[in-house]
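Omission of a single protein chain aside, the complex is shown with its protein chains in their original locations.
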Amino acid sequence: MKEEQNHEKAKRFGMVIDLDKCTGCGACMVACMSENNVPFKEDESKKLDSITWLRVYKLTNGKPFPDAEICYLPRPCQHCGGKGDHGHSPCVSVCPATATDYSNDTGIVSQIYTRCFGCRYCMAACPYHARYFNWWDPVWPDGMEKYLSPNVSVRMRGIVEKCSFCFHRYQIAMEKAHYEGRGELEENEYQTACTQACPANAITFGDLNNPGHAVHELKKDKNAFRLLERLQTNTKVYYISSREWVRRAGDNYLEKEKK
Amino acid sequence: MKIDRRCFLSLGIGGAAGIALSPLPWKLADDSAIWTQMWPWTPVPADGEVTYVKSACTLCPGGCGISVRKVGNRAVKIEGIEGHPVNDGGICPLGLSGLQLLYGPTRVKSPLKRTGERGEGKWEKISWEEAITEVSKKLGDLRGKGESDSVACISGSDKGTVPALFKRFMSVFGSPNFMRMPSIQDSYEIANNVSMGFIAQSGFDLEKADFVLSFGSGLIEGWGSPVRMIRANSSWRKAGVKVVQVEPRLSNTAAKSDKWIPVNPGTEYALALGLAHVIIRESLYRKDFVQAGALGFIRFRDLILSSYSPESVEKITGVKKETIESLAADFAKSERPIAICGRGQGKAQSSLGELLAVQALNALAGNIGREGGVFAVNDPAYIAWPAYQADETAAAGIKKERIDGAGSVKYGFAKSLTNRFAGAVNSGAPVSLLFVLESNPLYSLPDTKAVKDAFKKIPFIVSFSSFMDDTALNSDIILPNHVYLERYEDVPATAGLSKPVVSLARPVVSPQFNTKHAGDVIILIAKEMGSPVADAFPWDDYQACLEGTAGDKWKILNEEGFSSDPAFTAQVVNTFPGKFDISGGIPDFTILFASVSHEGDPKAYPLFLMPYDSFRIASGYIGDPPFVIKTVEDTVLKGKDILVEINPATAKANGLSAGSYATLKTPKGSARVKINLFEGIMPGLVAMPRGLGHTAYDNYLAGKGINVNELIGTVEDPASGLDAAWGIRANLIKA
Partner (left out) sequence: MSKPDDKTTGISADTDSTEAEVSSAGGIAKGQGDEVGGFVILFFIIGFVASLIIGWVVFPKLLYSQKTQPIDFNHALHLEAVSDGCESCHIFRDDGTFAGVPGNAQCSDCHQEVQGDSPEEKKFVEEYVAKEREVPWLIYSKQPDCVFFSHAAHVKKAKMECVTCHGPIGESTSLKVYEENRLTGYSRDIWGKNIAGVKRETWDRMKMDDCAECHEKAAGKKSSVQTDKEACFVCHK
């Protein structure tokens, strides 16, 4: 329906996360919180209401000692393109407020906090639990609001928020490019906060459509997979694991089903 | 003529029509919508010019370079410096949260003097002049009475100019008691002293190693310089370097390794000796390195061949003899294999025997002092201050035996044995005044009760902490230091690095509160005390001292943020073949290589409690800031309850199930815990994370979980005085 834009120039920003390298240290989670003014409260052990745009899940292979294995899996918003990549991601399709939107230019699923009225349909629709609801107004201890970044709006009670692939970094990089008379960004000019912080260099971020970007090749790795691919959400976050049980954990299978 | 209700109705209708034809309803609707979208109480961060300040992180000994983003005069984000030799752009969760410490509610905002009971939290604000005069007067009185050696200092580190100033102060004042918090560094120093004849740390050229054998070290969980280690791990994955992890619990390091070998806890040394047995038996070792003139090697060989066959080691360690055989062959046949020890993050010491057994593997592989191997690394060399005149009091004072016994006849190999501090004070060693610098001993030392008792015996405790931590809360006077983001300081990164780096912490923002640089405070105290103490501090202030010390490197430190010039940072000692003596002239091997005995009756305490380190729980001087505590899984901390890991088999045997409450009892104390079932832990073990159970700090951290140090004690290694405990006997009773 909206195919006017030039598909050659359209970008699809995405991530490839190497689970063999990921150590589960949690730096990506904190980098994200610190970059995006994510609030916190006294008790964050109720994980369902603990706002973590990027959450590192701990997977186990379910085998008894000493054959037990662990793998960590960082889960940002998957920025689903939907079937055929038309932008009909689960959340965008259900939002009654035009608060969440899909951009055909960047492939990023956006969330506009001032439009959101908190119906939480999108949370129900998201198969990845990537969306979080602000049950309370954010409160920073006296003086701590000094570290808040002006690049990302502070959210208020009653709205849904989620990972934006640090879109503000794209805005800032583009602003510099415009100032310097350039129309395009270099690969390293737009990187998400988690990618930048990861001590293991496990996260690679870039334009999946651009053959010059590392993610373009990495996503073709023989051990690459996406989460819940059978739902045809067509996500933009790829994972690499050399372990079969981890790749299998990326989707739901019937007990006896072979992949 | 009558105005009836119809007129008023009409007025209303007219009014309504008029309002409808005015912009009022539409404008008001729009404005109300905007108002509800942006509540006035939601903070709007001010915009401004963006700048970056290069500095160094001091939150752990890792020494990462950081780049702090500022908007106007506010610091808004901490990032790693790309190209920095330690972390090359990477950064850990704690380092990322530094601004929550800088702007956080736990800062001590001015000098404080205790008014209530210790620990009660009643303070009086005093001026810096008053504070310095009070401390100087106390010190002067002690010195006048000839009790200068009863002053002690516990510092988080002994590297860099600030600890050096404190050390210098102690010496010229007349006390030998400058101590640093215990860590695996103590063990490595003693092991190097024993086997090579000089005190040095160990550096590991891990990026170039081709086989890594770790005896319980949390290689990717904060051991050494944490970010550098994770970077190294990624390079191993890429290059296909084999990593073998020996430990009783499936830690993240074990989970990431190529092979996890669960071993009976505390028997790592025996496995190392068993591997040495195979290597020597099969003649797989580098003879020129260990044999040239080394009498020690022959004694070592005889002991190993007679007592540590794979069969007997299997009985001790629980590791199958076939595994031992093949692991030994894999290790010895690699080009550049490295064996590492230091459990978890290396926050606790290990016995000398364990260190020597592991270092023996490196020696047998000939992988000491060469690329891809283990190096002996001297302390940073750049601090060379003019000698000072010691008067009689000072000369007599520093000759006295240290409180912790380090350097005495019995503990001759050691430089610092702070693990023995509490025990010594409790058995009568006099301490009249204690400085606490960048450390939290009341929380971090094992056997909290003994430490608390020891602190009660000390009449005057001076804390230099920037934060109201557990020790500061229990001190008599707090002289708050600037936070690292507000001060200049040299940051020597030495933790396990084969090529040491010195970085410069720089003020990113101006001091937020009425705090003072600890370096300045110690200089001021010295000056207040007058000659001869004052004469040893010729600098106007700390800044002058630091610039003078850095000399011609000051410019580079300021521009680049770091220097890795070996002439400046530290010398790597050339370890010639034959200079390495495994036995170190220790006459009796039996005290060296013996299982650690554990406190408690096995019948009353059938299980073992082992502390473990997590990357997401800071357990050093700094407690978890809100961001980091948020990343802790709900299988570790739920509400205020701590969860301990046990094997489902252990649970079944004790009638426990997932999520149930239990009382965890050890000879040192008991605590209420919740149960988390984990298939990755050996049956019979109970694992509890370090770093929770703070009594101080803010509501985001205080009162959550249990401090494992309250439940464990120390077990002295007879060969060295090091703390050899890896855990303690325990019992779990269904609550």
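A and B label the chains in the order they appear, each numbered from 1.
In the analysis below, contacts are C-beta pairs under 8 Å (C-beta built on N, C-alpha and C of every residue); 3 or more make two chains touch, one makes a residue touch a chain.
Worth saying up front: this structure is predicted, and the values here are computed from it rather than measured.
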{"item": "Among shown chains, those touching the left-out chain", "value": "A, B"}
{"item": "Residue of B:Trp35, B:Phe198 or B:Tyr661 in touch with the missing chain, whole complex considered", "value": "B:Trp35"}
{"item": "Sole residue of A:Gly87, A:Pro138 or A:Pro199 that reaches the chain not shown, by the stated touch rule", "value": "A:Gly87"}
{"item": "Contacts of chain A with the absent chain, listed as residue ranges", "value": "2, 4-5, 86-88, 92, 95, 98, 100-106, 108, 110, 112-115, 150-154, 164, 167-168, 171-172, 174-181, 183"}
{"item": "Residues in chain B touching the chain absent from view", "value": "1-4, 6-8, 10-19, 21-24, 26-28, 30-32, 34-35, 37-38, 40, 44-45, 49-50"}
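Assume only the chains that are shown with their structure count from here on.
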{"item": "In the complex with chain B, residue positions of chain A that touch it", "value": "18, 20-21, 23-27, 29-31, 33-35, 37, 40, 42-47, 50, 52, 56, 58, 60, 62-66, 68-72, 113-115, 137-138, 140-150, 154-157, 193, 196-202"}
{"item": "Interfacial residue positions of chain B with respect to chain A in the complex", "value": "37-39, 41-48, 69, 71, 74-80, 87, 89-93, 96-97, 99-100, 102-105, 220-221, 226-227, 230-231, 233-234, 237, 250, 252, 255-256, 260, 262, 512, 615-616, 626-635, 637-639, 647-649, 678-683, 698-700"}
